[in-house]
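With one protein chain removed, the remaining protein chains of the complex are shown where they sit.
Letters are used for the chains, namely A, B, C, D, E, F, G, H and I, taken in the order the chains are written, and counting of residues starts over at 1 for each.
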Amino acid sequence: MISSRTQVTEMIVAAKVRKGIKWADVAAKVGLSKEWTTAACLGQMTLNKQQAETVGAIFELPDEAVAWLQIVPYKGSLPGAVPTDPLIYRWYEIVSVYGTTIKELIHEEFGDGIMSAIDFSMDIQREADPKGDRVNVVLSGKFLPYKTY
Amino acid sequence: MISSRTQVTEMIVAAKVRKGIKWADVAAKVGLSKEWTTAACLGQMTLNKQQAETVGAIFELPDEAVAWLQIVPYKGSLPGAVPTDPLIYRWYEIVSVYGTTIKELIHEEFGDGIMSAIDFSMDIQREADPKGDRVNVVLSGKFLPYKTY
Amino acid sequence: MISSRTQVTEMIVAAKVRKGIKWADVAAKVGLSKEWTTAACLGQMTLNKQQAETVGAIFELPDEAVAWLQIVPYKGSLPGAVPTDPLIYRWYEIVSVYGTTIKELIHEEFGDGIMSAIDFSMDIQREADPKGDRVNVVLSGKFLPYKTY
Amino acid sequence: MISSRTQVTEMIVAAKVRKGIKWADVAAKVGLSKEWTTAACLGQMTLNKQQAETVGAIFELPDEAVAWLQIVPYKGSLPGAVPTDPLIYRWYEIVSVYGTTIKELIHEEFGDGIMSAIDFSMDIQREADPKGDRVNVVLSGKFLPYKTY
Amino acid sequence: MISSRTQVTEMIVAAKVRKGIKWADVAAKVGLSKEWTTAACLGQMTLNKQQAETVGAIFELPDEAVAWLQIVPYKGSLPGAVPTDPLIYRWYEIVSVYGTTIKELIHEEFGDGIMSAIDFSMDIQREADPKGDRVNVVLSGKFLPYKTY
Amino acid sequence: MISSRTQVTEMIVAAKVRKGIKWADVAAKVGLSKEWTTAACLGQMTLNKQQAETVGAIFELPDEAVAWLQIVPYKGSLPGAVPTDPLIYRWYEIVSVYGTTIKELIHEEFGDGIMSAIDFSMDIQREADPKGDRVNVVLSGKFLPYKTY
Amino acid sequence: MISSRTQVTEMIVAAKVRKGIKWADVAAKVGLSKEWTTAACLGQMTLNKQQAETVGAIFELPDEAVAWLQIVPYKGSLPGAVPTDPLIYRWYEIVSVYGTTIKELIHEEFGDGIMSAIDFSMDIQREADPKGDRVNVVLSGKFLPYKTY
Amino acid sequence: MISSRTQVTEMIVAAKVRKGIKWADVAAKVGLSKEWTTAACLGQMTLNKQQAETVGAIFELPDEAVAWLQIVPYKGSLPGAVPTDPLIYRWYEIVSVYGTTIKELIHEEFGDGIMSAIDFSMDIQREADPKGDRVNVVLSGKFLPYKTY
Amino acid sequence: MISSRTQVTEMIVAAKVRKGIKWADVAAKVGLSKEWTTAACLGQMTLNKQQAETVGAIFELPDEAVAWLQIVPYKGSLPGAVPTDPLIYRWYEIVSVYGTTIKELIHEEFGDGIMSAIDFSMDIQREADPKGDRVNVVLSGKFLPYKTY
Partner (left out) sequence: MISSRTQVTEMIVAAKVRKGIKWADVAAKVGLSKEWTTAACLGQMTLNKQQAETVGAIFELPDEAVAWLQIVPYKGSLPGAVPTDPLIYRWYEIVSVYGTTIKELIHEEFGDGIMSAIDFSMDIQREADPKGDRVNVVLSGKFLPYKTY
């Protein structure tokens, strides 16, 4: 009996390590970006029937797991409010150090509102650099204004 | 007596509202990006003597405050571990929902290590879009590998 | 020196008690709903120049406070993650008890996505009832779907 | 051995995904609103014998689980004080941003007391809107005044 | 400028110590129970005009404070989620140790619902006992059933 | 292997639901109050040999579980510092709202000290009331004075 | 205006440093143990009139502060749930490491109940030791048994 | 497979209840104090080979568990930062109420430093008392001074 | 099915105790420092194929576990934000007591930036000392300056 998406994520992760699968290859088969596809496999996005069956075939999931992939998950991929993993912590640190800066500059440009985390996409790329390669990340989110009523 | 950078940040913020100053104009006078300049004015970065004096002149700060701007601050701009402000929370949510995805994809491309939040820059731009303008943010951080020893 | 919106909220609240002002009357003068107007006076929304001046006149605020009302605030009106006030706690309890129910039913109707808390309005009314009057609250938020990319 | 309602909720959720059941259909068979029925199936409400047997038949639950459905559960459907799921967080954000507003307006209309979360009902509907459909939620709770004694 | 009920509570507490006033005497003048009156003076209940003026006279409060006594307060009298004071902690311990017992027995008698903390009264008395006097407390709260809808 | 009292509590709770047992009947057979007996069955009190065997017979517990009932348990029946269940939360709210009141009134009557939560008893009764029945709870705890030394 | 015992504790501590007073000398003048006297001066115990006047004279406190010393304080001398000070942390560590041991051994000797922290005394002494002097602390608390009812 | 000391502690505790073993008897066989022996059996101390084999024989542990007893454990015997068990809480309360007193008196006698919780012993005894027997606990810890360098 | 690195760490730790393996010997076979090797075996570092096979042979791990050793782990070796184990707590205490000192001195020498915890090595040695041997730890981290942009 599978009673949560977390169990499906564990099956996918176990299969990935056991079979040496790459996220980029999964994304190519699903036909979407590697960012969205990885998030979906890690239990954060909802797949349609065809996507779920593709993922199920790649990771050799049982039918019940394929059904779960099509159910909207309870999102949130991290244990605890402050992440302990150094890579993920650096992102939390960016929010902590630059959070008020981001807020000020978006408001200066757009007025009151938010940058959507739903109508949102992300692109992660390697940028070659003689002083050491860089990780370049582009975040794109629709601006949603607060309105009066 | 000024005994913390926080007091200087409050002076700057109060003057900004009172005088209607824009961060983009401060950045132009300082001669650096609006992202770094705003972070510095909000107490997260250290200014050199010339930058501090420029900022001091703009916000009419006393000499003691200008001295504080040149001292490395205790960083972290947000109260509490989970931000309550909706705009900043959306960024925290991105870390929460996409955190493991970001980790997987950077490791798949670079191996074990982190994306630096120190050798780091950020650029925030408006992208016109007929379905509603978007906030585009580019984050660039040097990849730092873990080494064996 | 006013260095945060919180100080302006305190001025408004103190004047409201001292002068016996009603939120409904403030809203009528501002020309918007009592819900939005109250949230704005309590430091959660941004007023335009005319609205700020109206509010400033009602509560006899200094010019600096009127300038602050036009600045996007750091939002979040409650101390602590779990509210202690019994009225507000009941709302937190609704989220705690019905949270997964709300999630299931919105997803069943709309698919994956969220109900916006930004493109959002609220209306609070008394409903007469012989067994004891009821508080009726209508919440209306735009549905924002997650998209693949 | 079933020793908590949580186990029954997991059985229901697993069966729902496996068999592709809709909450609206469960509610129709139970003969009550979809909001109450879903909350009950998710472990927040107590069913009477007939309701429990109906639910047991739909989800093919063992007799012991049907007995548990008739026991008052330990309520609270979310892990952690601050929800991580974006949809549920938006509701928490409404309480955070509008909490003091709701408090002020209910007190202005009714005096000291609370809006009950027990003598309470909820109705969730889709509202068609050319700018994007909206989620409309009506909350209705009896006002309970504090009394002197 | 008085901007919160907390400031009024501090004035009352300071005057009580300075002048050696007893709660029982305050209650007698207000004409209500010592439990309700004390809670009101400590910032948890709302007084009507006459009660507020009586309290104001006893504690020599300024007019602005008397106005605040008639405003519904943000309730919750303790700092932190777990009280450190030994007397108050013993009550928290009762909830911790006997919480599930209270829940079981009320449900066994009344079915699903709660004991109201709003339509509620409390009476604290000394009970003489040769083995050491006892504190007897009677709590009385209306039972509010959950209903189906 | 049973390695904690919690496992025994789960066995009792599972048997209670499966067999439809009432706490009042268990208490009658044990020969003590329903409050103490329920607390004991829920893992908060220590039973003597005879009581444990009676409880073991009622719930059909194995010998090892009967031995555990006679061991002093690690007490505390609730997960988390702030209870999420609405019925138990109301008790926590009483401590939060009335905590300082209770403290003041006990000290006014008895001086410095506490009301014992150990030399303590509780009695829960239904009080018929035409406006809706009430839950009446009597708490009785020995007063323990602080002494100088 | 003095509105809390904390302010009196600060006055005492400030005077102690300024005037170089020793707790042992204060205790000798008060005529009680140094442990109780120090706890009282640090805001944890209630003094009678004579003791308060003695303490007031030693630390040159105003009359209002002397009145506060005779009021039962809100107890708890430490900020935060886990102390950061190394000396006090070692005591917290003793509770953490030996807590279950203390519980087991007291129960093995006395049965179910507690060691009182109210009917309690403490004595701190230096024990000379050639390998380094030791701190010897004797804690004495009345055993209070849980009773059935 | 035993992968943590916690599992060994559970085996010991289960055997103790099942076989009705007393800590004092275990200590007599091990040849050390009941305080150290109990702490060791509860997973807080490291046993040498002979002690581990004695304990293994008493509780009929498998060889793998006897090996684990000789491994330094991850110490800390309590769940959560604030203990819920009333007996252990009283000790936590002593640290909370008397913490600053203990600190002041040790510093007055010894200067800056700590009382060691490592070079430490504890002795728990019953003290007969006509007003009710008392628990007497002697804590002895080496004083460790801070040094300049 | 192995679905997390934690399970592999448990296998390694169980085998280490069962077979009496020393970390220094593992490090010698892997050909790296004992510090890095131990961290890797405890689930904090990523091994290459050859290192993983060596570790797998030493601890008799299945192939799936050897594959997991080559996957970048979710790092963070401690439960809770404040460690309860006395040895590890002392390190946390060093950060708590000396944290601002370390910050001031590194900034005085290097300016604004951090000491890397990624481009980092550690060496732990015994230093013989007639007053009691000492633990000497050398931490070496690259200085990473904040840059303007």
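In the analysis below, a residue touches a chain if its C-beta (ideal position, glycine included) is under 8 Å from a C-beta of that chain, and two chains touch if they have at least 3 such contacts.
Everything quoted here is computed from the prediction, not taken from an experiment.
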Interface partners of the hidden chain - shown chains only, full complex considered: A, B, G, H, I
Residue, one of G:Pro86, G:Gly99, G:Gly113 or G:Gly141, that touches the chain absent here: G:Pro86
Touching residues on subunit H - with respect to the absent chain: 32-33, 35-36, 45-46, 72, 74, 100, 103, 107, 111-114, 116, 118-119, 121, 144-149
In subunit B, positions touching the absent partner: 1-4, 64, 67-68, 71, 74-76, 78, 81, 117-118
Missing-partner contacts on subunit G, residue numbers: 10-11, 13-14, 17-18, 20, 82-86
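Please note the rule applied: only the chains that are shown with their structure count from here on.
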Turn needed to bring subunit E onto subunit H - CA fit, degrees, nearest 5: 180
Higher-contact pair (C-beta pairs counted), B-C versus D-E: D-E
Interface residue identity across copies subunit B, subunit I - same or different by half: same
Distance from the mean Cα position of subunit I to that of subunit C, given in whole angstrom: 48
Inter-centroid spacing, subunit I versus subunit G (mean Cα positions, whole Å): 41
Approximate Å spacing (C-alpha centroids) for the pair subunit A, subunit C: 31
Touching two or more other chains - residue numbers and ranges from subunit H: 75-76, 78, 81-86, 93, 96-97, 117
Pairwise touch network: line, ring, star, complete, or other: other
